[in-house]
Each structure stands twice: as C-alpha cells, then as structure tokens.
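With one protein chain withheld, the remaining protein chains of the complex are depicted in position.
Right, chain A next:
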Amino acid sequence: MAFVLNVPETPDDWSQEPSPYDEDEVHHSFHQLIQEQSQWVGASGSEAGLQLTPGPAALLTVVDGDHQAGPGPEGAPAYSAATLRILASMPSRTIGRSRGAIISQYYNRTMQLRRCGRRPLLGAEGRGARPSLRSLDLELDPTAREEEEKRALLVTELQGLTGAQQDQLLRGMPLSLAEKRCLRQESRTPSGKQRGWQAQRGVWSCCSRLKYGCVLAFHNLGLGLLSGLSALTPWRYTLKRIGGQFGSSVLSYFLFLKTLLVSNALLLLPLLAFIVGVQAAFPPDPRGPAPTFTGLELLTGAGYFTHTVMYYGYYSNFTLNQPCTHPPDGAQCTPGAGDLPYNMPLAYLFTMGAIFFTTGITLVYSMSRSFGESYRVGSTLGIHAITVFCSWDYKVTQKWASRLQQDNLRTQLKELLAEWQLRQRPRSVCGRLRRAAVLLLVWFLCLATVLGCAVGVYTFSELMIQSPVATGQEVGLLVLPLVVSLANLLVPYLYRLLATLERHESPVLEVYVAVCRNLLLKAILLGILCYHWLGRRVGALKGQCWEDFVGQELYRFVVMDFIFTLLDTLFGELVWRLVSEKKSRSRRKPEFDIAGNLLQLIYGQTLTWLGVLFCPLLPAVQVLKLLLLFYVKKTSLMANCQAPRRPWLASHMSTVFLTLLCFPSFLGAAVFLCSAIWQVKPSSTCGPFQTLDTMYEAGKVWVRHLQRAGPRVSWLPWVYHYLLENTFLIFLVSALLLAVIYLNIQVVKGQRKVICLLKEQISNEGEDKMFLINKLHSVYEKKERSR
C-alpha cells in the first residue's frame, strides 16, 4: 500500500483488519484512532460505520498550538482519516521501531563505519531511514520489498567487516535474536564473503582497518581477561545477593573494597619479588638476640617483628651476593660464574618509586575514565525524568527490598516536588537570614571540633615524645593510634547530629557536605601525624632507627583502624538494631552508611601508602584486613541493616570517591614519600641508606658510578643531569598540562553552546511539524466540505 498525497476515494482498505504487528500496514497505533474517526464520521452520515476498537486512547496534541494531552474521543482532535493515514507513515513514526527502519539505520551506520566517517555524497544518498526534505519524493514506502533490499545491502556490508566487528555490530542491534542469527548466517556464507571482499576492498581505508583492529583486539583481550577473572572471583554470588537485596548503592561499597583488595595484592607483587624475597634469601647478620614472640606483637608490630623483613631496618645497605670484597692490595677480583650482584639500596629506591608511579598513573587514568562516563554537559538538569526512568534498580529481587525501593522512590518524588514548590515560593529575607545563621553556626562548630581534635592529637604526640615508652611497657605505644581512631569514630557521629539542624533541600548536597567534613577531619589528623613522624620523631630518635619506629607506628595505625571499624560495625549496626527493635515498634533497621564506610576504606588505604616505604609488608597486612572486612561487613549488612533511604547516585559517587582516593589520599602519600626520600636524613644505624645524606643519594651514587663505567652508558647520566635534575623540564611539562586543561575547558564551553542551539532547533522543528499537520488537516477538511 503506497501512501501518496492523493487520498483514495473509498475506504476499501479498511475491510480487512490488519494485524497489529504487521508492520507493512499502517502503524497500528493509528489504526485505532483511524477507526474511531471513521466511526465518528460514519455516525454523522458520510461513511459506513466500522466497529470501534476499545483501548487506551492515543494522544495527540490539540490544534491551535496549545500543547494539551487530551485522552478520550471527546477530547481528541478531529483529524480526518486521510490526515491520520499520512501521519502514520511519517518517518518519525517508523524510525527505530519497524524492522525495516532498524535495518536501514544499521545499514547506514555500517556504511559510515567502514568509510571512516566520510560524508556520503548528497546525490548518491539512498532513501535512508529518515529521508529529509531534500528528497522531496513523498512516496514514503515502508513495504516489504524495500526492507528486503535494505536487508540485502546490510548483509553485504556486514560481509565486508571482520568477524569481530560483525559480532560487535550484531550484538548491539535492537533486533530479535532470530533475526540476528539469520543476518549472521547470511553474512557468513563463504561465497558471499568472497564477493564482499572483492567488492569492498577498494573502499577500505588502511587507517580504519588498523584502528578497528586494534580497538577490537583490545576489547577481545579485555573480555577474555574479564571472563577469566570472573571465573576466578569467589564473590560473584555474594555480590549478586547484596545487589539484589540492597541495590546498586550498597553494592558500590563492596565493589570499591574488592578493587582496593586487588590493587593492594598487585602492589605486593613487586615488593615481594624485588625487595622482600631477595633480602629474605640473603639475611643480614643479626644485630642482637631476637626477642621472644609474645602475642602483643600482632598489635604493636614491635618486639619480635622488629628485626624481620617487615621493616626498613632489616635491609642491607650494600650490594648483596657480591662475589668478593675488594682485597686490600687493590688487585682485581674476577666474579665467579652465576653470581648476580644485587644492589639493595638501589633496588629499594627504584621499586618504591616504580610502584608509586604506576599506582599514580592507574589512579589518574581510572579517575578520568570514570569522570568521563558519569558527568555530562547539562547532566544536572532533568532530575525528575532521571528519577522516574533511571532509578528503578532492576537488580533488586526480594519482595521486601522491592517494596523498600518503591517506598524510597515515593519519598524521593515527594521531596523533589516539595523542593520544586519551595523554589516557586521564594523564602522571605528573614527566613534566609535565619538559615544562613544556622549554617554558619554548624560549620563553625564542625571546624572547632576539627581544630580541637588536631590540637589534642598534637599535644598528645608531643607528650609521647617527651616521655618515651619503656621497653617493657609496649602497650603504651598503642595509645596514640587509639586516640586518633577514637576521634575518627566519634566525631562523624557528632557531625551527623549537627547535620540534622541544618535541613538541606537536596539530599545529595547533604551527602557531599558530610563527606567534606569527615574528609577534613581525617586529612588534618593525618597531616599532623605526618609532621610528627617526619619532623619531630626523626629528631627525637637520633642515633636510633627512626624508620623502624615510623613503620611500626603505621602498622599500629592500620591494626587499630581495623579494630575500630569492627567496633563501629558492632555498635553502630548490631547494637543499634537491637535497641531500635526493643524500643520502637517500627522495626526500622539502621541504614548502611555508605559514605562513612567508603571514607574509612580510603583512610586505611592512605595509611598503607604512607607506610609502604618503611614497612614493605604493610600491603600484605592491608590485604588480610580487607579480606576480613569484606566478610564482617557483609554479615553485618545482611543481618542488621537496610538500604539507605536517600538517593545515592552510584555513578557520580563512585567518581567522587575515586577522586578522593586519588587526590587527597594518594597525593598526600606521595608528598610524604617524596619528602622522606629527598629531605630527611636516613638514620645512620640501620636500613639500606645508612651512609647517605638522603635516600635519593643512592640514585646519584649510581649515576656517578655509571659515568665512571664508560662511554657506552653515557646517555643515562646525561638524561639524569639534563632531564631529572634540571627543573626546566618540569616547568615545561606543567605549562603544557595547563594549556591542555584550558583548551579542554574551552571545548566543553563550546559544546554546551552547541547543545543549546540544537535544543532550540529541535523545538522549532516540533513547532513546524505541528503547523504542517494542522495545515494538512485544514486542507483535507476543505476538501471534505467541498465534496
């Protein structure tokens, strides 16, 4: 059936009712309306009546440019059947919906894909899925014949791609599986493939082939690795249960924990290979009688563990496995076969540098990728639409969890409406002043608390220096970590209490403010502790092994952090639930505090990064801790908690916490490491850098050694002198980075403008369309009346 502007005189085509799913016929949504209209027209005497098909009313906007949705035949605009038939075959009705249109669309896409995005010539452009007004041939014809043509063309195009590209395209097509298998079958016939190759070889361009080859090779490698890893991962079913009962928000905490676990395990590998393993194979001479193992070592890290591979002090400062020492008469000595001298200080320095560098690059890369996926230009608009369409978590599988989600969504929508209504009514000046006063007061209290904690920790640390702990009383060493962990545990509860005073409009803002305050507290406390270690302890422990002490301190902090997290889980979740069950009848379980727990993970990871230089086995401790934490948190979650009521934009929040892991956390640890390497004098009685002024000097010594070695490796000292020592390179790199950032900002600004213009254009096109429809309708009306 071809639809042209000339309206057929008799409605013979309505005698046979088309099937609703027969896409060659008129689009079935209009079928109803056309029938209704025909009946209405018939009732007024001009046509034979047809049966009225009941069903939900199709909605069209009313004439006169008012945009009302009018349900029901009484409110429906009286478009004539002829108009409706034309409307039914508009290109926008068929794009993405009918098979033919999908195939056309994908044919066009495949073609563009293979031609490197070169724009096809205007004249040669065939009838695409959306013919523009250029092709004024208005014989729009979604018949089976054209679909077959397009399908044959699509198959030919598919044959021109490699197998992996074909698969990628096939998987992404919104067709049914049977259709895809047919397409795949047709495009894989050998003769067809040959034909495809011959025909298309001329059109291929080398660069697109290479690019897609690389991309798909990496993609397949990634998929292969992922499937291999997912077979290895022991927690797939657990994560599915957590996601099913608590949703994506709580799941994001456990995924973050898993990521940290894997990254710590990977961090451990080079440490074990290059530092710990080698030193364990060549143990140094014992410095004195080894203390006996009492259970306290597991908490304090001192005692039995002091002279083991665990700490910096154990490592030798000379080249291991050196075949012979310099004989006193200056004669040369020839190394025996199979002797591999291993320069321990150099290995220590380089391994630490390499792992920090790799970790930094990985973090920045994943942060930038996460940012790119979760932030879009203009993504803050449209919160209602996003709440309605994107917040139902399909992973949720339990009835009670589903009901909870529905309750949460109801609350969320009510809050959004209330917020909107509040914005409609601007607050009075008095109200605004009052609100500002409350905000200022709360912030002042929070900052005062932070300052108080900071001063407290500082004085306490000074006290610890003034009165050093006696050797028998090693429990005293635990007091500082205890105090800091206690502050980290209790102060956030105080913040939560204060936050109830300031009633924020948007719940997301509340989360951000809470995270900010918590982060400030932890950052300031850690900053004071770092100053205490590198600034004061080094001076206080002159003549002793201060690096060992700092390593042990960090071990103690990690262990205390774990203990207090367990206590928090116990009291914050289990006891709370028991108390609330007894006291209030509502049986409301405590919510799982995602932000607080994530920050605690980041804090623990910062401690690990701070301590890796002085305690190379600290990542192993962290791995063990994270493993135990996973099971404890999971058990507590299942037994005691419920999903948070507030909306948690999982994607944004993951990006935010990844950024927090990168910037304050990793950057702080890197600064600590750099100042330890470049500025502080290593102790002269222990460790790989005993005889040097700074740890970095080991590198300088090696470069000097290379310079003496001969002309063949002279490029290395040259690189060192002119690129690393020279600050000009750093200035250049920083300037380039700033330029790139500035350019990107300008590009984003330009994109925002383009988006605004395109939105306006869409709106105008919509108005044009309505205008044309109404004009069309008036033409037919006149025609009807004149008949």
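By definition in this document, a residue touches a chain if its C-beta (ideal position, glycine included) is under 8 Å from a C-beta of that chain, and two chains touch if they have at least 3 such contacts; residues count from 1.
Just so it is clear, contacts and distances are computed from a predicted model.
> Considering only the chain that is not displayed, what protein name does its UniProt record carry among "Glutaredoxin 3", "Mediator of RNA polymerase II transcription subunit 7", "Calcium and integrin-binding family member 3" or "Centromere protein K"?
Record says "Calcium and integrin-binding family member 3".
> Among A:Leu257, A:Val309 or A:Leu649, choose the residue that contacts the chain missing from this document, as touch is defined above.
Residue touching the chain left out of view: A:Leu649.
> Of the residues A:Thr294, A:Gln406 or A:Ser778, which one touches the chain left out of the display?
Going through A:Thr294, A:Gln406 or A:Ser778 one by one, A:Gln406 is the residue touching the chain not shown.
> Touch as defined at the start, partner being the missing chain; which of A:Glu157, A:Glu297 or A:Asp393 qualifies?
Missing-chain contact among the listed residues: A:Asp393.
> Check each of A:Arg184, A:Arg496 or A:Lys589 against the chain that is not shown and name the one that touches it.
For the chain that is not drawn, the touching residue is A:Arg184.
> Where does chain A touch the missing chain, residue by residue?
Against the left-out chain, chain A lists 20-21, 27-29, 55-59, 61, 67-69, 71, 92-93, 95-97, 166-167, 170-174, 176-178, 180-181, 184-185, 227, 240, 243-244, 248, 373-376, 378-379, 381-386, 388-399, 401-403, 406-407, 409-410, 413-414, 416-417, 420, 649-652, 759, 762-763, 765-767, 769-770.
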